[in-house]
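A single protein chain has been omitted; all remaining protein chains appear in their positions.
Right, chain A next:
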Amino acid sequence: MAAKFDMNDDSVVVVIGTGAGGGVLSNELAQKGVKVVALEAGGRYLPEDYVNDEWESFGQLAWVDPRTTSGDWRVAKDFSGLPAWIVKAVGGTTTHWAGASLRFQEHEWKAKTTYGDVAGANLLDWPIDAAEMDPYYTKAENKLGVTRTGGRAGLPGNNNYKVFEAGAKALGYENVHTGRMAINSDDNDDRMMCQQTGFCFQGCKWGAKWSAAYTDIPRGEATGNLEVRDHAHVARIVHDKQGKVNGVEYFDKDGNLQLQKARVVCVAGNSFESPRLLLNSASAMFPDGLANSSGMVGKNYMRHMTGSVYAVFDKPVKMWRGTTMAGIIQDEARHDPSRGFVGGYEMETLALGLPFMAAFLNPGAWGRGFTTALDHYENMAGMWLVGEDMPQETNRVTLNTDVKDQWGLPVANVHFSDHPNDIAMREHAYKQGQAVYEAVGATRTFPTPPYPSTHNLGTNRMSAEAKDGVVNKWGRSHDIENLYISDGSQFTTGAAENPTLTIVALAIRQADHIADELAKGNL
């Protein structure tokens, strides 16, 4: 049923990357009758292929092509070649993701207006707002089957959640629940309900968690309008004399360079690869890379303020049982500068298996201070802290021409340093997280440093004015009218919430816009 398009067919929309942004956009366009070729660097894996073993799964799914790091973030020291923990596969990082699906709060669309001038931060209001996004959020929630929305029940709480909830209540927090999750609490949309197996990060073997890999991708293919080519690594986007993009060059399965012609190109390679691709596509006409007249391509990289708190109790918790992210405290998500920082953060339960706990609890640590924590692994509970970080122009993705990937292409260097606001928020979040567990009798707590980035945002940001960003309110590049950005790199600011619901809502909205523009003959 899947379509097969000719390399010289210049009527197709080419989508680069098949994750939350690209996978959804491809299907939405295909459903509207638009012909799409989606190019994905990774391979195809389905629930039967997923491996419920942390390192083996990492080997199967993770993006491990070379990248380099700089800046004073600890990831650059502990995981210098692995700035992000994201996926290279059909479906992108929606295979890995935990499923937390939250809408932005209204004020977060207008960070600059709400927070005012923050020294050293490059804040900007989104050119869209909550009212405009509301119908798209509803569509996204229905697509993903998000619990506690659209009449869908919440998931039951596991052991890790129960400890967290008891601590939250003891502390006086009120907005505590098992989350709005893209995980079925009941059979829904031809997918079964969550069996509480506890390997959400390794790909859900039951298909209970939404992933583009086994929903949007095959559904798009079933229309006959979508061809997904896996093991297709895009090297460059090419353009005509007028400066309109007209094709993409990619390395196929066998390492041969191919040229797929295109009417429209949509870039959705996640926030490192998307700017890297624009920069690697520099030409005589666009010497600084495509869509980069503002100089903003790659800048304002955001990764969310993150950190974790683990705690040991005198009795077993067995946190690994059940959903990896099993609940949330939202009381600290508000904007309340009296806490010493702008923006807010969410607290979400998180569990790691023993192998990942050993790697991430306190990277580089050794000796009994470290091992006595792991000795009580069975008695551990854990949470992840995720909040709004400040966009800074100096936090950016650039090309590292000294290091080449397997295709001979310069790799992305990721430079990141925390803003003082990020640090103040993290300190507050650690303190509150530790207090949650201490309130239920934790005998020891661990303020755990950020992992390699899972949320990557902002490197092709959306702006009302061309000088402030890379794309307009539709994700359409300011400079090149048939070039779109369709992933998290469009984010103007990051908000406190996990980003994927917003990436999906923006992709649905962008599909409407592109189909409309095509119908009007504007593309």
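Here, a residue touches a chain if its C-beta (ideal position, glycine included) is under 8 Å from a C-beta of that chain, and two chains touch if they have at least 3 such contacts; residues count from 1.
To be clear about the criterion, contacts and distances are computed from a predicted model.
Student: If you look up the hidden chain in UniProt, what protein name do you find among "Twin-arginine translocation pathway signal", "Nitrogen fixation protein NifU", "Putative hemin import ATP-binding protein HrtA" or "FtsX-like permease family protein"?
Tutor: Its UniProt record gives the name "Twin-arginine translocation pathway signal".
Student: Tell me which residue among A:11, A:195 or A:283 touches the hidden chain in the full complex.
Tutor: For the chain that is not drawn, the touching residue is A:195.
Student: For the chain that's not shown, point to the residue among A:173, A:251, A:286 or A:320 touching it.
Tutor: Per the contact definition at the top, the residue touching the missing chain is A:320.
Student: Based on the whole complex, identify which of A:130, A:359 or A:403 touches the chain you can't see.
Tutor: Candidates A:130, A:359 or A:403; residue touching the omitted chain: A:359.
Student: Which residue among A:166, A:259, A:282 or A:464 touches the omitted chain?
Tutor: Touches the omitted chain: A:166.
Student: Give me the chain A residues in contact with the hidden chain, please.
Tutor: These residues touch the chain not displayed: 52-55, 156-159, 162-163, 166, 194-199, 205-206, 315-318, 320-322, 353-355, 357-359, 364, 366-368, 370-371, 374-375, 377-378, 440.
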